[in-house]
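The structure that follows is given in the form of structure tokens.
Heads up, one of the protein chains got dropped from this complex, but the rest are sitting where they should.
Moving on to chain A:
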Amino acid sequence: MFPKGTKRKFSDPGEEPVSEEDQAPVTPSAAARTLTSAYSLQRQSLLDMSLIKLQLCHMLVEPNLCRSVLIANTVRQIQEEMTQDGTWQIMTQALAAAQCPADRLVATEVLCRQTDPAGQSPKPCSGAGLEEGYHAEEVVMEGDVETEVTMSTLSPVSPQLSSASYLAGPFGMGPCWEEEEEEDGECEEDEEEDSEECASESEEGDRDHLSPDTRTGEQVFGTFEIKHPAPPPDPALEELFSDVDPSYYDLDTVLTGMQSAPKMGPYDLLESLSSHGPTALSSSSSCRSDLNELDHIMEIIVGS
């Protein structure tokens, strides 16, 4: 898949960032390949980051609508581009086959960590990098458990694209969630705060901007620009969204942005993140959730 070198420099905050040119010195074609794959990796990371942001938005009863719309539009744009260059099909196929690209999740983890205030503190005495990564995931999870009572309705993710599956799913609490909650009970309060801060443009989070690993990320994204005009909306994508049946949103949902049962879907990615945590899920289930999460972008907008 992607060259490991690109990956490492992204996830290792201590390492000196290496520029793209330095990375691919061998042959022109190799250089081009590296650039292309680095670009798609960056795009993928941006997509992951955007989806996480959307889901954090979605946890709030009344999120900042402007922000969520802008993020959703960004996701649309990435999807359109991925659809055009064929990456989208490859990804959805891969997901359908339940083959999880492991590095995607790692990338997500890195991005997630970067928005985590605690993990970012420039203090030299802060914990090991690995721990920080886990911490970030817990933040996401905790925010989830704390803010959303209907979490108990979370059901194992169905690979189906139809959003009806979220409604039809059995309303039983997954054992992993219970365990998660108990284990993290002590630090729940802190982390709840953290996740709130993540979601609400906190002062803390902003200050973290200057930390070394963020800068590393920046380098990677330096060349991040669309090289061609935006493609027309993809019919396949439209079809994907058309599966969302608006009829199940009652008037109240649409008017007030209140969400009830249909809300559970978008947490799937968060659930998938927990596979890095103490209670590991199978990687296949976390992959499938990616499909559903995309299916739910529209839902998220409705939710806001």
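Here is the rule we use: contacts are C-beta pairs under 8 Å (C-beta built on N, C-alpha and C of every residue); 3 or more make two chains touch, one makes a residue touch a chain; residues count from 1.
The criterion applied here is as follows: contacts and distances are computed from a predicted model.
Selecting from "CHL4-domain-containing protein", "Exosome complex component RRP40", "Serine/threonine-protein phosphatase 2A 55 kDa regulatory subunit B" or "DNA excision repair protein ERCC-8", the unshown chain of this assembly corresponds to "Serine/threonine-protein phosphatase 2A 55 kDa regulatory subunit B" (UniProt protein name).
What chain A contributes to its contact with the hidden chain is residues 43, 46, 49, 53, 61-62, 64-67, 69-70, 72-74, 76-78, 111, 114-115, 201, 203-210, 214-215, 217-218, 221-222, 224-226, 229, 241, 244, 246, 254-258, 298-299, 301-302.
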